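So, chain A:
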Amino acid sequence: MLFGFPITGETVAYFVLALIIITSGVFLMTLRNVMHMALALGGVFLGVAGIFIILGADFVGIVQVMIYAGAITILMVFSLMLTHSRRKTDEEPEAGGLRGTVTFIGVAVVVGAILLVVRKTSWPVSPTALQPFHQSTVLLIADALFHTYTIQFELVSALLTTALVGAVIIARKEEQ
Partner candidate 1 sequence: MADVLLLLILIPALTALLIMALSPKAEGMIRAIGLLGSLVPTAFAIAAYAAFHHGATALQYPFSVRWLAVANAFNMLTLHIQFAFGVDGISMPLVVLVGIVSTLSFLRSFTVTERVKSHYVWMLFLTMGLYGVFAASDLFTFFFFLESTLVSSYFLISIWGGERRHYAATKFLIYRGVASVVLLAGLIGLAYSFAAQAQTASASVVLPNAPNFLTLSIPQLIAEVQLIQLPAAAQNVLFLVFLLAVLIEEAFVPFHTWLPDTHENSDTGTNMMIGGALMKIGLYVLLRFGAELLPLGLQHYATLLAVLGVISILYGALVAIASRDWRRLIAFSSISHMGLVLLAIGSMQAIGIQGAVFMLVSSGLLTALLFFTVGAQADRTRTFTIGDLGGLSKSLPVISGVMLVAALGSVGLPGMSGFISEFSLFVGGFTTFPALSAVGTLGMILAALYLLYAMQRTTFGPVQTLVTEMPDASAVEYVPMVVLVFLVVLIGVYPDVLGNVVHGTAQAIAARIGG
Partner candidate 2 sequence: MIGLTWLVPVLPLAAYIILLASGRRMGEAVAAGISVTAVFVSFLLSIGIVGDVAAHGPAAPTVYPWLQFGSGSAGTITVGYQVTSLNALMLLVVSLVSMLVFLFSRSYMRGDDRFSRFYQYLNLFVFSMLGLVVSPNLLQFYIFWELVGVCSYLLVGFWYFKPEAAAAAKKAFIVTRIGDVGLFIGIILLYLSRGTFDFNTLFGAASAPSGMMIHAAAPLAYAGAKFFSLWYIPFAGWHAGAFVTLVALLVFIGAIGKSAQFPLHVWLPDAMEGPTPVSALIHAATMVAAGVYLVARMFPLFEASATASETVAVIGGFTAILAASIGLTQRDIKRVIAYSTVSQLGYMMLAMGVGAYVSGMFHLVTHAFFKALLFLAAGSVIHALDTQDLFEMGGLRKYLPVTHATFLAGALALSGIPPFAGFWSKDDILTAAFTSGHYVLYAMGLIAAFFTAAYIFRVYFLTFSGVYKGDRHPHEGGPAMTIPLIALGVLATIGGFINTPFAPILGNFLQDQGPIGFNPPANWALMAVSALVGLGGIWLAYTLYRTEEGRAERFAQRAGGLYTLSFNKFYVDELYSLIIVLPVMKIAGIFQFLDRWIIDGIVRLAGEIGYTGGVGVKYSSTGQVQTYGLVTVFGLAVMVLIVIGIGGVI
């Protein structure tokens, strides 16, 4: 038994991934070096992708790897390097003790409350928890996206296009 759960492959995977995610998250908060931070960020995203796969959401997991661990992380690293090089004072000590402590307490209370609720609530659970989906989730998702959520899907497309155009316009250098 591991923390009250039977030791199965799944459980072990969960705990390993959870460890990776939380550790990477904490590193991300404490590290200074840009490259190290990028690494930690990748760790968080990859760990989350693993969790998705444990949960049977293979497709979402793959997407997570491709978009977050790949694209967004790289984007962030580039941005960090782009802005980092010009200003050295950026590495001054992060929020002093008081602010950090106060924020920590506040966050801790909220997270503690959520954890308490998570623990105290009796969640209705499906009888077939292990392998809930009879078909490939890709098929199911495709079905949902193109039948139930067609309009939303199209809206998201429009949103992405708009965001890209907007980003280009905002980031473009002003013509002198």
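Here, a residue touches a chain if its C-beta (ideal position, glycine included) is under 8 Å from a C-beta of that chain, and two chains touch if they have at least 3 such contacts; residues count from 1.
The set was built so that all candidates are chains of the complex that A comes from, given by their letters.
Remember, it's a predicted structure, so these values are computed and weren't measured experimentally.
Chemist: Quickly now, which of 1 or 2 touches chain A in the complex? Give its number.
Modeler: 2
Chemist: Name, in rising order, each residue of chain A that touches candidate 2 in their complex.
Modeler: Residue list for chain A touching candidate 2: 99, 102-103, 106-107, 109-110, 113-114, 116-117, 120-121.
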